[in-house]
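Note that one protein chain of the assembly has been removed; the remaining protein chains are unaltered in position.
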Amino acid sequence: MCGIAGIIGTGDCAREVAVALQALQHRGQDSSGIGSVCGEEFPLVHKLGLVGQSYGAEDMAHLPGPLAIGHVRYPTVGRGLLRDAQPFFHRQPGLLMAHNGNFINVREMQEVLREDSIHLLSQCDVEPAMCLFALEMMRRRRRDHTLEDALAALDATFTRAAGAFSILVALKLDGIPTLMAVRDPNGIRPLVWGQGNGSFTVASESVALDAVGAHLEGDVAPGEAVFFRRDQEPIRRTWRRGEAAPCIFEFIYFARPDSTMNGRSVYGMRQDLGRELARAWAQKKLSADLVVPIPDTARPSAAAVAEELHIPFREGFIKNRYSGRTFIMASPGERQNALRLKLNPIASEFRDRRVLVVDDSIVRGTTLSRTIHLIREQGPREIHLAIYSPPVLYPCYYGIDMSTREELAAPRFVESATEGFLSEAEQRRLEHNLAARLGLDSLTYLPGEALRRVHPGGCCAACFEGRYPLPVSDERRRWIEEDRRCVVQRELLF
Amino acid sequence: MCGIAGIIGTGDCAREVAVALQALQHRGQDSSGIGSVCGEEFPLVHKLGLVGQSYGAEDMAHLPGPLAIGHVRYPTVGRGLLRDAQPFFHRQPGLLMAHNGNFINVREMQEVLREDSIHLLSQCDVEPAMCLFALEMMRRRRRDHTLEDALAALDATFTRAAGAFSILVALKLDGIPTLMAVRDPNGIRPLVWGQGNGSFTVASESVALDAVGAHLEGDVAPGEAVFFRRDQEPIRRTWRRGEAAPCIFEFIYFARPDSTMNGRSVYGMRQDLGRELARAWAQKKLSADLVVPIPDTARPSAAAVAEELHIPFREGFIKNRYSGRTFIMASPGERQNALRLKLNPIASEFRDRRVLVVDDSIVRGTTLSRTIHLIREQGPREIHLAIYSPPVLYPCYYGIDMSTREELAAPRFVESATEGFLSEAEQRRLEHNLAARLGLDSLTYLPGEALRRVHPGGCCAACFEGRYPLPVSDERRRWIEEDRRCVVQRELLF
Amino acid sequence: MCGIAGIIGTGDCAREVAVALQALQHRGQDSSGIGSVCGEEFPLVHKLGLVGQSYGAEDMAHLPGPLAIGHVRYPTVGRGLLRDAQPFFHRQPGLLMAHNGNFINVREMQEVLREDSIHLLSQCDVEPAMCLFALEMMRRRRRDHTLEDALAALDATFTRAAGAFSILVALKLDGIPTLMAVRDPNGIRPLVWGQGNGSFTVASESVALDAVGAHLEGDVAPGEAVFFRRDQEPIRRTWRRGEAAPCIFEFIYFARPDSTMNGRSVYGMRQDLGRELARAWAQKKLSADLVVPIPDTARPSAAAVAEELHIPFREGFIKNRYSGRTFIMASPGERQNALRLKLNPIASEFRDRRVLVVDDSIVRGTTLSRTIHLIREQGPREIHLAIYSPPVLYPCYYGIDMSTREELAAPRFVESATEGFLSEAEQRRLEHNLAARLGLDSLTYLPGEALRRVHPGGCCAACFEGRYPLPVSDERRRWIEEDRRCVVQRELLF
Partner (left out) sequence: MCGIAGIIGTGDCAREVAVALQALQHRGQDSSGIGSVCGEEFPLVHKLGLVGQSYGAEDMAHLPGPLAIGHVRYPTVGRGLLRDAQPFFHRQPGLLMAHNGNFINVREMQEVLREDSIHLLSQCDVEPAMCLFALEMMRRRRRDHTLEDALAALDATFTRAAGAFSILVALKLDGIPTLMAVRDPNGIRPLVWGQGNGSFTVASESVALDAVGAHLEGDVAPGEAVFFRRDQEPIRRTWRRGEAAPCIFEFIYFARPDSTMNGRSVYGMRQDLGRELARAWAQKKLSADLVVPIPDTARPSAAAVAEELHIPFREGFIKNRYSGRTFIMASPGERQNALRLKLNPIASEFRDRRVLVVDDSIVRGTTLSRTIHLIREQGPREIHLAIYSPPVLYPCYYGIDMSTREELAAPRFVESATEGFLSEAEQRRLEHNLAARLGLDSLTYLPGEALRRVHPGGCCAACFEGRYPLPVSDERRRWIEEDRRCVVQRELLF
């Protein structure tokens, strides 16, 4: 997962891009980059660490110009080096590119590039895509590229580069600085745009627009390319038709709740999921004294659960906002205390109570297991866990950090693996077994049909039901799993 | 405001102090320091910035020994330099000292020291206190100081050094490494202790104990000095009797909700204040569709308000946890956007609704004013603001960052300034006028009596009622106000 | 001026390149870079500051592979940013390039590149040359480039890119990692190669070979390209015939004395120049008590002058080896003292003596003027200055940091400016007038014919006689002078 933002406007835009990236910092804290277009130059700055702590006035002075794009990186693939930081620059025809998503056939793309003897500087999967696009541009015309060239090149490129992607390109088309925003045909990863103060802003999430004072106009549609220029209406073109399948996991976990994507409020959807979860839980005829969210993500859903069930809502955990990456490594035996450094329970809320804990999902289950242990120490009467999403049973090949089945907790407790949501009986069995393993009094997942009710239109819920909008061949699957090995695990980082 | 932590135990304690300081990081992010006692040496390391990002293995190697104390600094007075960072070291008789609080007669202390030709390295007010204590120790005995010497020196020192303070001293008494924890006679600033894993831990808040796996035993009592040594029971001595007056503002705003201080849960007290606030609001016969907290502080109270009033509780604002200090300064006209970077409203919750916004207090009112403007932009039908504390009418001289009356918002709307809580009529008038100024449909403060009901025993509520447990003469007041000028304002920093 | 080094061998070569660069550090202290070839990857690291203080074990771990090239930069053109640091990387066909020298038609090259819509990342003049070369390679063949392709591309490139250059390219040819070393047809800038320990080393100066334990085999000849591969004899090809014209100023000032270039010892040539200078001085029938060099450069010549004239040789100045770039800027009025910080006279050697001071050349004359003032303060009877090179009358367009006539001291004292060395009478007049201006008792330049005697074969002495081996049109001259404006002056840096 990563975040991208691009702004084209009247003043120097790099500083505003930096602000937008701060609003997207939850999508990646590893490194960041900002590049601008200024005359014939494409100045570019990359930094390790948080945006707010790494860019100064001097950096901004090196990034003049009315068009800038930026990126925050979550290290899904790559080795945490500055050279893997986006945006990337391509000399010919002169462009900057940044993306959020994941290509599923990097090795094939590399092979194509090898045909033209093109070598890569980084491990980042957008670099081959950028090179393919640049090649296609040059194949069409040597110079003075037009918007139509870009569209044609786009189509040619993404015939070869398959995956889930939202891409920003800063370049000159028809002699004019142009911010090009592209979303894959299924629209798996989000991308929204807006305007304000004489600028257009495109970003992974609408919160970045809020932060720079732009009004949300809507999504870049699946398969659409939008071209933004100063003092012109955006030019919107569909470059490839596909079935809309925006990632449901963005709504469940990854996006900020105050974002609106695919026309829906993340916050609102989490509330709806909470209400559905409440109904599922009610069917079990269990009782609880309190509803407690695992902060911060589960709060809106948990509040809805509480409201629906008429059970008091309580902040049972306090999250330490300074518990980020630290240089003082805990010894393995101290992991349990390390958890308390970031997530501390309010003992009084738990003691002798029957608590209904609400969380977003169960992926690997390692942190959850330690959290339940922590709750148990507070002396509750019963611990019930309700998850406002179905069981995660399949890996994600489109950019969410769970790309192998082995790392997932739930599949170990499910016998068959037929496509589609689990049957009610299967889900009951899974809940029962996993609850036993985790030491819970009960575990309730959201039923698949409830998810469908909340998000009835097409979306990618492959991680829940195994139906991939963009097929991944066995060979590609193997490649992705091999690359997975060098990935720093989410648990180790946060 | 600052935070302190000290640990004496079996292993090298500096690393554990670093973990404890991370749990106290909300009390100060400016700089930090850790010092240890190892044989006859007192190694000491100071750092700028956050604890988690500044200490590495090499620093820990320089801080061996079974006794360590540390400090995180909020820059109330001083110029943000490393030399103002605590703990401080005194060669004779060899000790480290760190404190949380504020001395009200620094200039008098400096004068006393000048008599003995003692010069100071820093602007920090604990340095003269430490020098006085060291002088008193040496006046008593040249070497081999005993616990009784320390007690006598303590008494002599704090006859001269007046203020609100919680102090940790690491030194040798009776030839044994000793962690001495001292609280002022009114116990204005918090200090708790606990044990676990063969160590004793003392800290500003119990969350630091949670983070290192220690069990809370209780407070260092007002006027008490507790001496901790390895493998011994703590030696508790009252060095000065005073009327207990713990700072009520710690409960309202400053402390973490998961802390327990003065025997009470901060979280629980915030709930109680919320319930009282609900009753005060109910008397106004107003209606609201939703209760929304200003995160993170107001959440527990707002939840209690909602529960009490049977109005739905909603997370109307999303706080960006990456919006801390930044090097990219916004231009003045962009402050409003800068606010959205850290506090973004969920438009759907506000639109056409009558919202009851709950916040902890109104001090200067600048951020609040911008926040209300932001809510107004979301198109609510009505905005009601409820504050779970009484109006702040008087400055604090004991360490909370509001030391002059001029900077406070409420007093401008109050005519007379007689000591004690406002009368109901006065408070109504203030609420009415301030609401008009802030563009609110209504404003409700917590009545003073309600505060007393929630915290019936003695506490320092000087900021609300002007009764100072430790009198501050006019001259001292002037000094404090002069020193105030060089203080970096809270608003500029966060 | 810059320095380059490349090594191809059996082990990981980046560390050895770092050592070689330290030996070349006198050629540039601004920034440095090292890149390697490892499989299909071209990892690359750039650093600001001195080599010895900027690369660590982690950097070396990022630079594996049996082929590496590096660069140290003296900021002739460019803005001192990391993005101007060499080597540069080109994705297609995958290569690293570093150079020492100066291209005289950068704007024309940029225009050619613009035809193909190629944009540049930096201000550095090797980047367009690299892009042209890469274009030519790809024009010849899409992949599996051969050594013959490289030769043909070389020829095509440097038909368009004119200048003085010594270039290292790291790439794969015929499928084999190849280190390609190229020198311009006039061989203006130096480039030598050698072998040892199973490696081939190419570098600007032979001292780099000494530092890594390689034996000097000789020069890359003017117009030659040498291809180095593991376990093969070097493949030497003349890609363009030209008249050899190695820069004489390398011998006089820039190169380290312990280097051998163009088959001649720099040290030996400085001795020879000293002997010729002694003869020129002897003709003036002047007397001196001592010969004193301006250290470090003038030492070998001054020793030869002393030996030839049978006048005692003395170290009259002590150079402070820690007087490099400093962050504490002196006020303008303190420049004279600042000089003493780096060059301190031994008063006893000067007092009441007739001293013959020997220096390498007079370029701008600013430091020299201050140095003479400093000598005068020591109370000498007479100050005679002898310069072991002819008057610098013409700018250098080939990479020595004196690219405009306006900045030169000598031309102001010469009336006509006909090509060729000055006549004896003209030189006498110049010496007389400049001596008067500098407050010297006499000034003696090396006669042009004497220079020719010492270096009889062809060399570029354009700065002395105005005959440019590679013609520079008026337009190009204007461009170079315009670019000159943004150059940080040598005086300010050292």
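When the chains are written out, they are named A, B and C in that same order, and each has its own residue count from 1.
Note that in this section a residue touches a chain if its C-beta (ideal position, glycine included) is under 8 Å from a C-beta of that chain, and two chains touch if they have at least 3 such contacts.
Keep in mind the model is a prediction, meaning the values are calculated, not measured.
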item: Visible chains that the absent chain touches, using the contact criterion stated earlier; value: B, C
item: Listed residues C:Leu82, C:Ile176, C:Ala282 or C:Leu341, member touching the removed chain; value: C:Leu341
item: Residue in contact with the excluded chain [from C:Pro43, C:Pro177, C:Pro300 or C:Pro469]; value: C:Pro300
item: Candidates B:Arg142, B:His215 or B:Lys284 - the one touching the absent chain; value: B:Arg142
item: Contact residue for the chain not shown (choose from C:Asn320, C:Thr418 or C:Ser473); value: C:Asn320
item: Touch list for subunit C against the chain that is not drawn; value: 15, 18-19, 22-23, 25-26, 29, 50-57, 60, 207, 210-213, 256-258, 265, 267-268, 296, 299-300, 303, 306-307, 312-315, 317-318, 320-330, 334, 336-338, 340-341, 344-349
item: Contact footprint on subunit B, counting only the chain that is left out; value: 40-44, 62, 81, 83, 89-94, 114-121, 131, 137-138, 142-145
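Assume only the chains that are shown with their structure count from here on.
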item: Pairwise touch network: line, ring, star, complete, or other; value: line
item: Angle, in degrees to the nearest 5, of the Cα rotation that carries subunit B onto subunit C; value: 180
item: Centre-of-Cα separation between subunit B and subunit A, whole angstrom; value: 37
item: Distance between the centres, which are taken as Cα means, of subunit C and subunit B, whole angstrom; value: 62
item: Whole-Å gap separating subunit A and subunit C, where each centre is the average of the chain's CA atoms; value: 52
